[in-house]
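The complex appears here minus one protein chain, its other protein chains still in place.
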Amino acid sequence: GAEAGSSSPSFFMATISQMVTEIIGPKEAGLKKPTIPEGKTRHLCDVYRSLSPEDKATFLRVISQQFGTDHDEVLKAAEGLPQAKEKSEGALLKAEERLQAALVPRYHDLFVQIGRLEGGVKYLVDMRADTLDLLTTVKDSSVSAELRSFSSCLREMLSHWFSAGLLHLQRITWESSCDILQKISEYEAVHPMRNWTDLKRRVGPNRRCFIFTHSTMPREPVVVLHTALTNQISDNIQTIVATALPDEEDADDINTAIFYSITSTQKGLQGVELGNYLIKRVVRELQAEFPKMTQFSSLSPIPGFRDWLVGEINKVLSSTESSSSDDSGVDGPTSTPPALLTSAELEKVAEIAGKEDALPLVTLKKLLQTNQWMGAESMVEMLRDPLMRLCARYLYLEKRRGYAVNPVANFHLRNGAVLWRLNWQADTNPRGISQSCGIMVNYRYFLGDTMRNSQRYMEEQHIEASQQVIDLAQAAGGVDAGGVDTPAGKSNL
Amino acid sequence: GAEAGSSSPSFFMATISQMVTEIIGPKEAGLKKPTIPEGKTRHLCDVYRSLSPEDKATFLRVISQQFGTDHDEVLKAAEGLPQAKEKSEGALLKAEERLQAALVPRYHDLFVQIGRLEGGVKYLVDMRADTLDLLTTVKDSSVSAELRSFSSCLREMLSHWFSAGLLHLQRITWESSCDILQKISEYEAVHPMRNWTDLKRRVGPNRRCFIFTHSTMPREPVVVLHTALTNQISDNIQTIVATALPDEEDADDINTAIFYSITSTQKGLQGVELGNYLIKRVVRELQAEFPKMTQFSSLSPIPGFRDWLVGEINKVLSSTESSSSDDSGVDGPTSTPPALLTSAELEKVAEIAGKEDALPLVTLKKLLQTNQWMGAESMVEMLRDPLMRLCARYLYLEKRRGYAVNPVANFHLRNGAVLWRLNWQADTNPRGISQSCGIMVNYRYFLGDTMRNSQRYMEEQHIEASQQVIDLAQAAGGVDAGGVDTPAGKSNL
Amino acid sequence: GAEAGSSSPSFFMATISQMVTEIIGPKEAGLKKPTIPEGKTRHLCDVYRSLSPEDKATFLRVISQQFGTDHDEVLKAAEGLPQAKEKSEGALLKAEERLQAALVPRYHDLFVQIGRLEGGVKYLVDMRADTLDLLTTVKDSSVSAELRSFSSCLREMLSHWFSAGLLHLQRITWESSCDILQKISEYEAVHPMRNWTDLKRRVGPNRRCFIFTHSTMPREPVVVLHTALTNQISDNIQTIVATALPDEEDADDINTAIFYSITSTQKGLQGVELGNYLIKRVVRELQAEFPKMTQFSSLSPIPGFRDWLVGEINKVLSSTESSSSDDSGVDGPTSTPPALLTSAELEKVAEIAGKEDALPLVTLKKLLQTNQWMGAESMVEMLRDPLMRLCARYLYLEKRRGYAVNPVANFHLRNGAVLWRLNWQADTNPRGISQSCGIMVNYRYFLGDTMRNSQRYMEEQHIEASQQVIDLAQAAGGVDAGGVDTPAGKSNL
Partner (left out) sequence: GAEAGSSSPSFFMATISQMVTEIIGPKEAGLKKPTIPEGKTRHLCDVYRSLSPEDKATFLRVISQQFGTDHDEVLKAAEGLPQAKEKSEGALLKAEERLQAALVPRYHDLFVQIGRLEGGVKYLVDMRADTLDLLTTVKDSSVSAELRSFSSCLREMLSHWFSAGLLHLQRITWESSCDILQKISEYEAVHPMRNWTDLKRRVGPNRRCFIFTHSTMPREPVVVLHTALTNQISDNIQTIVATALPDEEDADDINTAIFYSITSTQKGLQGVELGNYLIKRVVRELQAEFPKMTQFSSLSPIPGFRDWLVGEINKVLSSTESSSSDDSGVDGPTSTPPALLTSAELEKVAEIAGKEDALPLVTLKKLLQTNQWMGAESMVEMLRDPLMRLCARYLYLEKRRGYAVNPVANFHLRNGAVLWRLNWQADTNPRGISQSCGIMVNYRYFLGDTMRNSQRYMEEQHIEASQQVIDLAQAAGGVDAGGVDTPAGKSNL
């Protein structure tokens, strides 16, 4: 490894190029493939693993550039299409096949060879993670276009290998292997575990922890889903992760499953659908174990809400500055951004904060950014309505390319869940306050409706929401401006 | 199922079409895919399984025809390429991506959905087997072109799922599960087992039976490899399959592994490389278990040799007839097919057979076709030289599209084996006599050379053979006509 | 091994004696035991295994004689008791302890040492089987007394090791290991299996085959219990073992478990209660799997009935002869044995058999001994009543030391079952005809009553029987003579 990277860049690049060529054969297409001994492919992987990050970057650039699709070949194959079409159906199909073959980049063969090695699939997952990392730093648009093609070819292969039928569902308990439990503890990012007692609780009575593993990556949880078994839809995360559990489960007292944490552990599998399938499988498992289980819901964080809100405040502030004469953020002319808090609310904020001389919105912004608003009970009480309202607006109305801007919302809505209920003071950990002012949300799964919901969301960008959420969003200032279609949302009372 | 197939053909076809549409969505491309509940996909599979062969054929024709690639879309995407190329690298890559997407037939999505079901992969394997069967009967060239595309798209998907990293190697012994042992017994086509004693012997001492299984098809051997552990390269199959075995292995007496039967059990995986990988894995296992093992070889049947020989005799006979004046099959003008036996040999045949009035070649043909030549020791002795010679010619010189015409030879040569040794009277079962006049062949694996051999075979159509084989082939009449390049074949003495 | 046995008997005996002494130490009791390396003990076992049957017999005689209890030591210890009693409770307990220690034969230590070896427990089981075999041939009463002590000490140790908590219940199906299934097939003595299809059926749908294994004898079924799942108490064995089974079970149609074969495979475990525990465990398993299961019953053979009957006929015949003037076997004076068939019945037998000149009882005896009575339908019909009647007498009234003379009856009655129903023509295999004239019997387990039944049987020799059985036994000639206590038997209608 060391020797591969220590010499001059051009020599290094030539070396990579030659190693790959030896594995995937020369450029001319159409030759039948001989059997490649694993040794060379394995050596290439070993070299890559031993490289410095910079050399890895070079490696990826060389391969994505030199072993991509042969554009001339593609053009030539594409030109032949019309003629083939006139000839016959058979000729057209053949021409299309040739075109398809030409479109396959040469590194595709490399991926196939690597995938056959023991540990090869994991290697490709890691290499894709490196590629995604590299993409965030690359400036040159041509390089980044090639890397994106490379990454996307890799993602396609990985989706085949990680399709649901090849993933193994495994329930994790305190009797599971220590190394796997340790990984589950380390991977948990949503509600981190502080110690082994925490961990023991999350795999203990009234909890179900399921993972997907893959036969090519033994002892490695690919996706982790934590579920709490309750008798109502939970509105607070601390009751789930910070409460002492009973010694035994009372199956009679269980009718609800709360998905309170789902983690995809492999960055390199970004864009490969896994969490969705894990939820579905777990629902089936739970239904089999608890025939009386009737309610399925997430209790989800709302990452980005506080940052979005601060951004909105900034917009109002700068629009206010520019429109000068106005001294509150409320009810500007139509060109100004939608109001966030009512004048009364803003005054109240200033009053409680004791900073009546400053601009109330500036005060509010500072309070939110420092989490200081949580210090005074009266402030917390006061902000409840506006924050809940604005959070509903954020989740229900804020979109990107037509879909929910919040990634967690987007995940569950795509799965066919209903935007069910906002919960105030649901996560009072500093982390929860910073992310979403302590608000959490339930995405509820009505098993009979998920397909329809998913279809309407994906095809019509329709978000199925409860009356609570719709009412809150409507109450938000933006409602008047943005216009809400009022679906006959299910009531959650 | 019944109701689906009983109504009018056009209604049935419309029904299929609609069921598939509900699963893979409408024709317009580009839409993001919603989550499809498994129920509909599962139902489609159930319907298919319950159909009569005729209705299955209709089903396959409908899908391959109606849900294939959208040719107009492809043409449109192809037309945009030159323009994109002029614009920028990025634009070209995007255009190629669009083209690639257009080339994906719509049934690809259906395969993906089915593959996710429990048992879905096995379903697809079986559906491909049906398609391959159907293809042998379809006359209409347009229909068969579509079915071929369908089958080949399916093969591509299956190759991903059955790539070597996802297959599990398992050694089978008498302590393995009865149901799996029973399947291994039933699948064995090369050297059939008559009873459980036969089976017990094939998984007992001095034998190794390995299988590949796949996690989506539990308890189903996908490929089976039978190996005998010996101290020399076996020249006879009965000593392997019909001999009482010792109670215990003597590891000190083992230095050779003879692959004497390899079976791919799933017709639907035709064209998906599996046997090659199983041999490689088994070699690794055996090397780990027996560090002193130095020789690896097959002992293989030669299906088709007798039939080919009869065909050659027929050619000579008809050419003789047409050239009238000649009364033996030997040494005609260059336009006649190459001679098979010398005049002396032919006379001897007639003499021993006691039919001196008939044409000797006709006598020989009859003897071969009825296996009667095996009855007389003198005839067996007499035919040894010519049959061995002709068999070498068949294996070494007879080609199709440049590669060995014999499929078993093609398999091992592609893997990088050497055409090592022809063995006379190696399989004296009626089956072996009928197939190859009792001759069997060793394809030997020199582990250090397999890559080079495979490459030369695949790229240059070069067959690496031992001196015995080359000498025999040269001695065959065809040698003079066809010209043998004389490689420095390894000697097997 | 060979050398150990080839030399002179006395030298051989001295050798054994010395080997054992080295393992269990010198005669003086009371020393603390040093750690014995396994090597010597293992060697002794190896020597034993390699001996001829004669030398094994010598071996067992030497050990049972030379390493038994030290009688003088025992006497001495026994003599001290009264004095100790007068002294104090503590002194008495100590004295008893010393006595108990003295009573332990020295070979007990040998068993302990052997039991610790890998395979040692199996060795002891086999050695006990040898001892039991030997006991059937030994004439010398002193030798046989010592061997009995030896065997009984061994049995005690084995009962500890084979107590129910150390046995593992395992269900055997067609997916179980071939070697275990093969053993199950070979061990089946009650209803032998002819081939693997038979075997597959006995572990297939509507059947449950359970075994006990022991951790010291891996892959060895210690007891085997075959159960049929039905919807009524079976009255015929062929419907169980010779009927094609459905592809799947219909749990709704199952409410009865029929234990139709139970086999203890290790002769050396004779007298160690195992079958009883297996039945209990299987009942628990079945109740868990089929909550609606309400009926548990055996369908059992009646080994010995035909032989007993022939013996009874002989008695009548010889008593008849001696009382000379009487020419039928019926109604002799009180000193004659009880009548078996009525005069009318006997005449009918003679008539159907067409041998009216011979003594009817002699004719009957011959018919029974040759199974010829099964040939004529009329004879079968005619004999139904008397044979059923006599069979009830045999099972219900014939005793040895107060308990049922039939060993199968004794086994089930001890377990607390009810003598439930005799079934005519229940086993028409030659074997069944020879054993019990084709009659089989159900011993039924009423789970709530087994303890009481078992207690009354063990303590009062009371057999709980159904009205059918009681009525039949009463109808038998012997009933009047022997007197039946008429328990309020459960009706089986």
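When the chains are written out, they are named A, B and C in that same order, and each has its own residue count from 1.
Everything that follows uses one rule, which is that a contact is a pair of C-beta atoms (placed from the backbone, for glycine too) under 8 Å apart; a residue touches a chain by one contact, two chains touch by 3 or more.
Keep in mind that what you see is a predicted model, and the values were worked out from it rather than measured.
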Omitted chain - touching chains that are shown: A, C
Touch with the omitted chain, as defined above, among A:K139, A:R194 or A:R219: A:R219
Option touching the unshown chain, where C:S88, C:Q270, C:T294 or C:S378 are the choices: C:S88
Full-complex contact with the absent chain, from C:T69, C:Q182 or C:Q238: C:T69
Omitted-chain contact residue, chosen from A:E54, A:D140 or A:D179: A:D179
For chain C, residues in touch with the removed chain: 31-38, 69, 71, 74-75, 78-79, 81-82, 85, 88-90, 92-94, 96-97, 99-100, 103, 112, 115-118, 120-121, 141-142, 145-146, 148-149, 152, 157, 160-161, 163-166, 168, 215-216, 276-277, 280, 414-416, 450-451, 454-455, 457-459
Hidden partner chain, residues of chain A it touches: 174-179, 181-182, 196, 200, 219
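Quick note on the criterion: only the chains that are shown with their structure count from here on.
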Arrangement of touching chains [line / ring / star / complete / other]: line
Chain centre separation (chain A, chain B; CA means) in Å: 45
Rounded Å distance, chain B centre to chain C centre (Cα mean): 57
Euclidean distance of C-alpha centroids - chain A vs chain C, Å: 68
